[in-house]
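Notes to accompany the following structure.
On to subunit A.
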Amino acid sequence: MSDKVPEGPRVGLFVTCLVDTMRPPIGFAAIALLEAAGCRVEVPRRQTCCGQPALNSGDRAGAVRVAQHTIELLASYPHVVVPSGSCAATIRLHYPTLFDAGTAWHRRATDLAERTHELLSYLVDVRQWLPAGVALNARATYHDSCSGLRELGIAAQPRRLLAAVAGLSLARLEGADTCCGFGGTFCVKYPAISDAIVSEKAQAIEATGADLLLGGDLGCLMNMAGKLHRRGAAVRAFHTAEVLAGMADGPAIGDGA
Partner candidate 1 sequence: MSDARSTILTAIRATLRPDRAAADPAAIAAAAAGLLLRVPPLRPDRVRGAAAEAFLARVASPAVGASAERIVSLAGLPDAVRRYLAAHDLAASIALQPHPELCALDWSGIATHPRIDLDEPVAVGLALGGIAETGSLVFHSGPTAPTLFAFLPLHHIVAVAAERIWPWLEDYAAALATLPVPRNVNLVTGPSGTTDIEGTLVRGAHGPGHLHVVLVDPAYHPPASDAA
Partner candidate 2 sequence: MTQPAFAARVDRALADPDLKRAIERTTGTARSKRAAAVAAWPDFAAARELGRDIKDHVTANLDHYLLTFERNATAAGAIVHWARTAQEACDIVVGICKAAGAASVTRAKSMLGEEIGLPHALADAGIERVETDLAEHIIQLAGDPPSHIVWPALHKTREQVAALFRAHHHDPGALATVAAMVASARRELRRRFMAADVGISGANFLIADTGAVCTVTNEGNAELTTTPPRVHIVTAGIEKLVPSTAHAMSLLRLLVRSATGAEVTQYTTFHCGPRRPGDADGPTAFHIVLVDNGRSRMLAEGLAEMLRCLRCGACLNHCVVFRQIGGHAYGGTYPGPMGAVLTPVLDGLAGTQDLPHACTLNGQCQEVCPVAIPLPTLLRGWRERSWREGLEPGVVRGSLFAWRFLVLRPALYRPATALALRVMRLFARRGWIARMPLAGGWTRHRDLPSPARQTFMAQLRQRRPSA
């Protein structure tokens, strides 16, 4: 099933600002997976950030400007893929709300929204792709990041993909669908509340006895991994794409890249 499919779609990878700066391997994993699924991957060079910091801070005018930049950047790709539920949801759901209906920008935003997909759901739902020949001997647990889960309905796809990894077992995480307390700017604006939330999440992760924490959103993973490390826990965190691309034998998030 993972054999090269000729003449697959041209895909624009929007790698996200966090992956760009904090965890490049996720970007390379995304390229590898998309290519394995038969896509011709291009990475538009002028990409920066989807605009969530402005959007979530109430800076609508700022969000509009950044959205326009991204809409122009991604205008020519039949499909746009994003290795993050929250950034994909920003483009898919929130960009169209930034422009008045009936305007050219609203049409362009809606058009982009329809072409944009989160990586893991794209592989399963659009490309009907599952990994073959990937093995990892480990016990992992999975956290459903909220934007992907509730705004995009991503829950089954990452589990189907991970089930195809030989040797990997998934331990159920109590409260897997409960927010980890990241919330973008929330975690630095209200650090004490965020800490109380992520402390409970870290306890729940440790209680699974898993070696690996997996997820689909780097922001949430950094939050949980950072708390686990501060607590001295041995759990190592990876983006699901890294596991699927066979890159989980390298350093985990924070293990020195």
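One rule holds in what follows: contacts are C-beta pairs under 8 Å (C-beta built on N, C-alpha and C of every residue); 3 or more make two chains touch, one makes a residue touch a chain; residues count from 1.
A quick word on the picks: all candidates are chains of the complex that A comes from, given by their letters.
Because the structure is predicted, anything quoted here is derived from the model rather than measured.
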Given options 1 or 2, the chain of this complex that touches subunit A: 2
List of subunit A residues in touch with candidate 2 within their complex: 15, 17, 19-24, 27-28, 41-43, 45-49, 51, 53-60, 62, 65-66, 69, 146-147, 150-151, 177-179, 181-184, 186-199, 222-223, 225-227, 229-230, 251, 253-257
